[in-house]
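Other chains dropped; remaining ones untouched in position.
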C-alpha cells in the first residue's frame, strides 16, 4: 500500500468508530507505525473532579496504538486489542489532550504498541499517561477487517 | 457512614462524571467494596467492527473498580486511578454490558480493585473483560473529594 492508501484505510476505519465521534476525538497524523488522536477536555468526557476521565484517555490512547499497528498490517487484515495497561501520571486537563501511538514490535499474530498521552496548555506539553497494548491481527473472520 | 450514606456518596460522584452520561452508562448496585455499572451497546459507543469500543468497556470497568474502592474510604477522601490493565477476552456485544467492580485489597494510600465485565444476551452471560486497577486515596488536595 502507498502512504496515501494506508492513511485512507486508517481514516475510514476511524470514521466507523462511533465512540470517537461521541467523545469528539479527531484523527491527526497517520504515518507508517505512528498515529495521533486528539481530544478537547470538556464536561462531556470528564470524571467527578472535572479532569478528563481515565476511560476517555484510554479510548484515544488505545485507538492511537491500535491504528499504529493496523497501519503496518497487510490489506484485508483487521486488528483487535487483547489487553492494555495504562499508567495515569497526572490529571488530564488543559486545552487539548493528544495520544501519540507507535508500534514497539510488530509480529505475525501479536503486535506490541505504545501510546504516550500529552496534555497541551498553550505551548506547554505534559506527559499525562502511558499505555502499552497488545493487538491481535485477524484474517478471514466475518465482520472484522481494518 | 451508613450503607445509605455510602450509596449516596457514590451516586453523587457518579452523577458528576460527565463521561458516564455521555456513554449512557448507569450505576446499578452499590455495596461496601462492590459496585456495578451497566452500558447498552449501540453505535455511539462502538469501535470499527460494531463491538463496544475497548475504551468504553474500560471506562465503565475503571469507574466500577474506582467506586468499589471509594465506598470503603473515609468521608472527605477522594480517589484517583493511577494505573489499570484490562484484558479483552471476547468482543463486547449483546443486550447489555455490565462491569462488576470489587476491592481486592484496601490499603492506606493504594487500593487494588478488580472489575469483571460481562456481556448479557437474554439470560446468558459471558465474561468479556477483566480489569485490575490501582487507586490512590487523596486527602486535602483542592478539587479532589469523593
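Side notes on the structure shown:
Letters A and B name the chains as they come in the text, with residue numbers starting at 1 for each one.
We take it that contacts are C-beta pairs under 8 Å (C-beta built on N, C-alpha and C of every residue); 3 or more make two chains touch, one makes a residue touch a chain.
The structure displayed is predicted, hence computed values, not measured ones.
Each chain in view is the same protein; 2 are placed here, and the whole complex, as held in this structure file, contains 4 copies.
Here is the rule we go by: only the chains that are shown with their structure count from here on.
Centroids of chain A and chain B (each the mean of its C-alpha atoms) stand 21 Å apart. Across the complex, chain A is touched by residues 13-14, 16-19, 21-23, 42-50, 53-56, 58-60, 62-63, 78, 80-88, 91, 143-146 of chain B.
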